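Below is a slice of the complex: some chains, not all, each in place.
Every chain is named by a letter (A and B) in the order it is written, and numbering of its residues begins at 1.
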Amino acid sequence: MIIVKIGGGKSINVQGIARDLAGIGEQAVVVHGANAVRDDLAATLGRVPRVVTSASGVASVFSDQAAIDLLLMAYAGARNKRIVEAMQQAGVDAVGLCGLDGRVVQGRRNRGIRVEAGGRTCILHDLSGKPQSANVALLRALLALGHTPVLTVPIADETGAAINAENDDIVAVLARDLEADTVVQLIEAPGMLRDPADPASVLASLGLEEVARWEAAAGGRFKRKLMALRRLLEGRAPRIVIADGRAEHPLGDALAGIGTEVLPSALARAGGEHG
Amino acid sequence: MSPLHSTCPICDATVELPGDVSASQVVRCGDCGADLEVQALDPPVLVEAPAEEEDWGE
């Protein structure tokens, strides 16, 4: 069982990923982002995402119903179904779902954050939360029929309402609940870069300790992604490869080890860079 | 207007609310020191304020 995370950037080669999936002959579940589609749509609709900074300085996008509507149109609508279309055309029998559908990703709404407003501390509640579990029965039934589930946000909160969540957290929950052997994260870079500005500085491998160190030093969305990666590693760590989603054969290359292999412990090879 | 009062959900003590209190404001219980969120105002309802979540939001 492979979990393939498709990044939401414009230059991701979805057709290439679809062709690779058709060839691997192993059960797969796909999770995808759609930030590029959402940002374009938000700009066209003149909607500026509202970012709030908590009392302790953490910046996050505030998810109100308008932001959820954008998720439904960009993630669950446009991007999800265009990925399903590309897969169907490549011979992969994809079924697109967001977390609400059959509560395939059940989450818990965030309890609110503390913000300073008008000289007082207040609790701000929004429509975001953390994935807790996957509907394994539904996913197994789809897989048994030969389908490839293609999942994205929003997920369901305790009452069945649509809430935003971090796609990487969804990958971690799926990897755990489906006991995935391999997780492939396809991004708009050749792998994890020692120097983000230098595409040649791809790390051949990365250990849990390094991920934790990076996470401590990082900020904003990158910190969130490293946190989700750490969670993935701390669980029943599957093989994790971070590879270039823009390549001719993104998934094929990743499974052949082209990219950064993230290893649960000090097993990481000397953390050397690719030749 | 006599000062607003409510009950601390943690230790049941009476909590006096500031005159200009607003919904969703955080107030502290004078007895047990817990941070409380003003969930409603008319009548005032207090709940335990959520702890800061390290990875709130998306």
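Just so we're on the same page, contacts are C-beta pairs under 8 Å (C-beta built on N, C-alpha and C of every residue); 3 or more make two chains touch, one makes a residue touch a chain.
Keep in mind it's a predicted model, so treat the numbers as computed, not measured.
Novice: Any idea how many of each chain the complete complex holds?
Specialist: Written as a formula in the shown labels, the complex is A x2, B x2.
FYI, only the chains that are shown with their structure count from here on.
Novice: Need the CA-centroid distance for the pair chain A / chain B, whole Å please.
Specialist: From the centre of chain A to the centre of chain B is 36 Å.
Novice: Under the stated contact criterion, what part of chain B meets chain A in this complex?
Specialist: For this pair, the touching residues of chain B are 22, 24-26, 37, 49-58.
Novice: Spell out the part of chain A that touches chain B in their complex, as residue ranges.
Specialist: 52, 54-56, 58, 60-63, 110-114, 120-126, 128, 130, 153, 164-166, 224, 227
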